[in-house]
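Before I ask anything, let me first share the structure, which is written out below as structure tokens.
One protein chain omitted, others in place.
Let's turn to chain A:
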Amino acid sequence: MIAVLPVVLTVVALLAGLGALVMLIADRPLVLGSKPTTALLVALVLLEIGLLVQAVVGVVLLNGTDREVDGLTFVGYLFGPVVIVPVAVVWGLSERTRFGPGVLLVGCLSVPVMILRLTQIWAGHA
């Protein structure tokens, strides 16, 4: 599909995940207004915007293609991460221990997995 976007989104998700992992290991809970938390949230907002763009572009491409693509599953993997990232943020922010970043780590790691499945389905070997 779109050559660059899935790669960029994978990198951003992994970097944000790395940041969350560092906070988890360093026992740093999420604190609104603190530098690490703000940096992480900014990265996740950018990730979410990118995922939304990918979802829109993906639907447009799906409508335009003549090839056999499992459309419903494809759309599921387009919008899955769009839903997961904000829910993970809300769920993580309500935790006062190191496991707040832990929740964000899980949310971040689900993104590359779903993008990988997305590109596989687009390529035709679902």
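The working rule: a contact is a pair of C-beta atoms (placed from the backbone, for glycine too) under 8 Å apart; a residue touches a chain by one contact, two chains touch by 3 or more; residues count from 1.
Assume contacts and distances are computed from a predicted model.
The protein name that UniProt records for the chain not on display, among "Integral membrane protein", "1,2-phenylacetyl-CoA epoxidase subunit B", "ABC transporter ATP-binding protein" or "Transketolase family protein", is "Integral membrane protein". Within the whole complex, the absent chain has one touching residue among A:M23, A:L51, A:V103 or A:L118, and that is A:V103. Of the candidate positions A:L9, A:M23, A:L44 or A:I84, contact with the hidden chain is made by A:I84. Where chain A meets the chain that is not shown, the touching residues are 72-73, 76, 80, 83-84, 87-88, 91-92, 94-97, 99-100, 102-103, 106-107, 110.
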